[in-house]
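One protein chain is absent from this view; the other protein chains keep their places.
First chain written, first letter: the chains are A and B, and each begins at residue 1.
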Amino acid sequence: MMAVHGGQLRLSTRGNTDVVDITDGVAAVLRTSGVELGTVVAFVTGSTAALTTMEYELGGVADLQTLLAELTPADRAWEHNERNHDTNAHAHLRAAVIGPSESIPVVGGRLALGTWQQIVLVDFDDRPRERVVTVHVHS
Amino acid sequence: MMAVHGGQLRLSTRGNTDVVDITDGVAAVLRTSGVELGTVVAFVTGSTAALTTMEYELGGVADLQTLLAELTPADRAWEHNERNHDTNAHAHLRAAVIGPSESIPVVGGRLALGTWQQIVLVDFDDRPRERVVTVHVHS
Partner (left out) sequence: MMAVHGGQLRLSTRGNTDVVDITDGVAAVLRTSGVELGTVVAFVTGSTAALTTMEYELGGVADLQTLLAELTPADRAWEHNERNHDTNAHAHLRAAVIGPSESIPVVGGRLALGTWQQIVLVDFDDRPRERVVTVHVHS
C-alpha cells in the first residue's frame, strides 16, 4: 500500500495577477492515484504566487485583480523594491496573504469542490513565469 | 489499519458574513476516528464561504465583518455582478482571499488549538445557505 501519490503540474503564466484554473490538472493526478477517500494537497513553489479556490469566471477574476491592485499598488514606494532594486514587492505581499497551499478532501474518488469552485493558481509576479505546482494525494 | 477517517458536517448559516463555530463538530469527527496522532483537514465546499481559526467572540466577529465590509463593499460596481446579474461578488472575493481549508494537527487525541482559538466557517454569501464541511482525519 502506498499512502501518498505524488504529481507535479508545470505551467506558464502571464504574471501580473494572472489567474489560472488548475482543477483539471489536479484531478488528473488524483485519477492516476486511484484514491477514493483521502486528501489532495496542492502547493505552489515560489514567493510571488498563491493558490486558492474561486469561481473561475471573467468577472470574479477582474474583481480580484482590481481589489489587490488597490490594496497593494505596484507603483508604491515599497521597501522590498528599494532595498533590492526590484519591482515586484506587491507580488510578494499578495502571495504571503493568500498563501501557497490548499488541502482538498477526496470523497468517492472526486475532489470535494462545488460546481462553481475551481482550484486556481494566481501568479502575482510582474512578468511571465514558469510555475510548478506539487500535488500530493494522501490516503 | 485505516489511514484516513472521513466525516461531514452539514449546517445552516444566515449568510452575510455569518461566522459559525464548528470546533465541536470537527472534534466529534476526530473522536469517532479514535486517532491520537495525526492531522485533521477541514474544507468547505462552495466559492462564497471560507474556513479559518479565530477567537469566537462577539467583538472579534463584529470587527471581522466591519473590516471586510469596508475592504470589499457589497454595493460596489463589481464585474462579477454586472456580467452575471448577480449580487454576491464581494462574497467571492472574501472567500478567495481567506481560503476554503485548514489543517489542524492532532496530538494526544486532541486538536492542537489554543483555548481561545476556534475553527470557524464564515459564510459570505448574501443569503442563508446550507453548507457542507468535509472533515478528514489522517493518521
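In this section, a contact is a pair of C-beta atoms (placed from the backbone, for glycine too) under 8 Å apart; a residue touches a chain by one contact, two chains touch by 3 or more.
These numbers were taken from a predicted model, which means no experiment stands behind them.
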Touch with the omitted chain, as defined above, among B:Ala27, B:Met54 or B:Val132: B:Met54
Touch residues of chain A, complete complex, unshown partner: 3-4, 6, 41, 43, 45-47, 71-72, 78-84, 89, 92-93, 95-97, 99-101, 103, 132, 134-136, 138
Chain B residues that touch the omitted chain in the full complex: 3, 37-39, 52-55, 57-60, 62-64, 66-67, 71, 97-99, 102-105, 107, 112-114, 116-117, 120, 138-139
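Convention: only the chains that are shown with their structure count from here on.
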Inter-centroid spacing, chain B versus chain A (mean Cα positions, whole Å): 19
